[in-house]
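Input: one structure, supplied below.
For this view, one protein chain was removed and the others were kept in their places.
The block that comes next holds subunit A.
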Amino acid sequence: MTASSVSGVLAGFFESAWPSDAVPAEPEGLDRAGWASLAELGLHLVDIGEDHGGSGGDLADLVQIAVLCGRHAADLPVVESHLAAWALARSGLEIDPAHAYSVPFGPADVTVDTTADGTGDGTGRASGVLRDVPWGGTVDRVVAVTADGRLIVVDPAHVRVTSGHDLAGQPRDRLLLDGAPVTLASSAVPADDLVLRAAVLRVSQMAGAMQVIAEMTRRYTGERFQFGKPIGTFQAVQAHLVEIQQMAVMTTALAERLAVQPDLRAFDVMAAKLVANENAMAAARAAHQAHGAIGMTREYRLHLLTRRLHGWRGDAGDTLPLAARLGAATAASPSFAAAVLDDDHRPEVRP
């Protein structure tokens, strides 16, 4: 298949799973049937080598999938499962292609006791808390890198789950581990690498959401008549349309730019996430202003997208800490201009 026919098939799958004109109910835990059809296609395993149980493809393919997840407000842990599976593959552990996985977006304050079982064969007992785990209580496994750099695989059946929701109403749980049995990797993927990949995918989802916000705001302001004409013909309203379009085009360009880098540079990913966070706020604000009251209701689709944007802004790099780190790194680097212009001399920074 050609690249465009693949993206056509993908777009068709997302449209049938999450129709653009629907306002679905908010998920209570994992939709198993939905997950099964997605897992059958292996969409969450793109950019993981087939020799590791992945679907192949590259980061640019994966970014396109994440953009579609954003466009359709997909209510399944596609990105989260990818991150977990990728961490497993990078750490030399098996992936179960049918499993739904997740990862914590909050800190993994967990200690691991490898002597409890006495076997030392890659298992142990873990205690502590995993915070902000999307669908954490209802996926098959949660994968986390602990503060001391170990990769653990947890079965939610063995932990105490405090169910919660993010701002978009999606499951976001807290997992309490009290001597829970875990699988361990002998050499874990660096936590920084996992955060950077998570940031790229969140930027991609935000780009997709902003694309749709731009389209639906354009459509609505073309159909809504006030004072005898479509409100989109008023220059003041057009200014909102322009701003949303700018934010969508810019964020899409950021996601695609990251996708073609030979490897993910921390400065680039963090700068992209910071800009995407700010763009998301601007786009959401302008879209709500242009929509007026209807956009404030749960009967209309806008909230599916703007609420997700609010949530994703905080994941894998919130605005202020990103800006502080990027600013400190730039101040310590020999040239401001090089940070902007020179691919070979970006400031050194850690996520």
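Here is the rule we go by: a contact is a pair of C-beta atoms (placed from the backbone, for glycine too) under 8 Å apart; a residue touches a chain by one contact, two chains touch by 3 or more; residues count from 1.
Operating definition for what follows: contacts and distances are computed from a predicted model.
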item: Hidden chain of the complex, named as in its UniProt record, picked from "3-isopropylmalate dehydratase", "Alkylation response protein AidB-like acyl-CoA dehydrogenase", "Cholesterol oxidase" or "Cobalamin (Vitamin B12) biosynthesis CbiM protein"; value: "Alkylation response protein AidB-like acyl-CoA dehydrogenase"
item: Selected residue (touches chain absent from view) among A:S163, A:S186 or A:S335; value: A:S335
item: Subunit A residues touching the omitted chain (full complex); value: 218, 235, 238-239, 241-243, 245-246, 249-250, 252-254, 256-257, 259-261, 267-268, 270-272, 274-275, 278, 320, 322-328, 330-331, 335-337, 339-344
